[in-house]
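A single protein chain has been removed from this complex, and every other one stays in its place.
Presenting chain A:
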Amino acid sequence: MHDKQFMREAAQEGAKAFKEGRMDRRTFLVLCGMAGIATQAVIAGDAEAAANEIVMWNWGGQSEECHGKAIGDPFTAETGMPLKFDTSGPLQGKIKEMVDSGNVTADVCDADLFDAVALGPSGHLEPIDYDIVSKDRTLPQYALEHGVSIILYGYAFVYDTEAYGDNPPKNWADFFDTAKFPGKRSLYKWANGALEGALLADGVAKDALYPLDMDRALAKIKSIKDDSLYWGSGSEAHSMVVNGEVSMGMIWQNRGRNIEMDTDGRYKLVMNEALAMPGAYIVPKGNPAGREAVMKFIATAQSVPSQLTLLGCLGMTPSNPEAFAQIPEDQQPYAITSAMNIDGIVYNDPTWWGENGGDAVNAFLEAIS
């Protein structure tokens, strides 16, 4: 065990030397070979990631460019450490697998706050250091032991203005009312947001949602099952709407913004009763760059300019209350915490989802399949 630890450190030191040009590539690879580190692991960044950089594990697409601009640039300017990306998507199972294997290659995961609740107690995550990260620069309920919310995204819905022009749907009750608003619906396949929407539609008050009444929510979901399709990715949700497969579609609000723009307003986003989801940064246990460096990175992401750049670039809403008032005019209709929307939104409870998410997803899958 100690030997292994030593070898890891030898390789990491070697990686630093290699980065700084003190060691040639061949010597470095020999060292890695001796340390029993597969070349693939080196390329994937285990030893490499230690060499003074932050590796962000996110979902690819535009997010690479946007996170680089919003957080990477100011962070590198301040610390000299570059920001790199692993875009394979930090799902809970993958984080658990990475930490269990002892081959941790990522420093920070662009994940959900409920992941922090699910993985924190089992020792898979580093606790957030609130001496470096600020509790005041996020919503008070979203600064948890193993994760802190950096942005908010939301589950809202879009509707077809040609189908419901004169009497548009206004809330989840209308979304679930296929008698008054005939047509197909689309919902998220993995339960999140769909359950809350169903309960709000069924008359549960916003502040009495949690703990979720699963039976009641699933009964409501089943009541429109024949008219529903279910999507598993943002692009699928997008195409179900713009290809005319559904007349009302539950959607991530930043996707909703894109749909409104792509279709010149034929489809309209409804932000009333949108479900605010805390997108969080969480740190796998034993991250290669060390805890202090990654906490500084997270603190950078909390700054108002970083938050506003992410909003402009990805449509992710700031979670830092200082930034709420500075949301630009043209983003107001789509931002969750803008003055325009903040009174109508409903906050997700990451603790409930972290503790009950697995059962909820399976029950949901059973109900829809």
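To be clear about the criterion, a contact is a pair of C-beta atoms (placed from the backbone, for glycine too) under 8 Å apart; a residue touches a chain by one contact, two chains touch by 3 or more; residues count from 1.
What we mean here is this: contacts and distances are computed from a predicted model.
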item	value
Chain not displayed: protein name in its UniProt record ("Signal recognition particle receptor FtsY", "Fumarate reductase subunit D", "CoA transferase" or "ABC transporter permease")	"ABC transporter permease"
Sole residue of A:D136, A:E162, A:E236 or A:E292 that reaches the chain not shown, by the stated touch rule	A:E236
Selected residue (touches chain absent from view) among A:A173, A:M214, A:C313 or A:V361	A:V361
Of A:I54, A:L83, A:V99 or A:A118, the residue in touch with the unshown chain	A:A118
Interface residues of chain A (partner: the chain not displayed)	91-94, 96, 118, 184, 189-190, 225, 229-232, 236, 239, 243-245, 357-359, 361-362, 365-366, 368-369
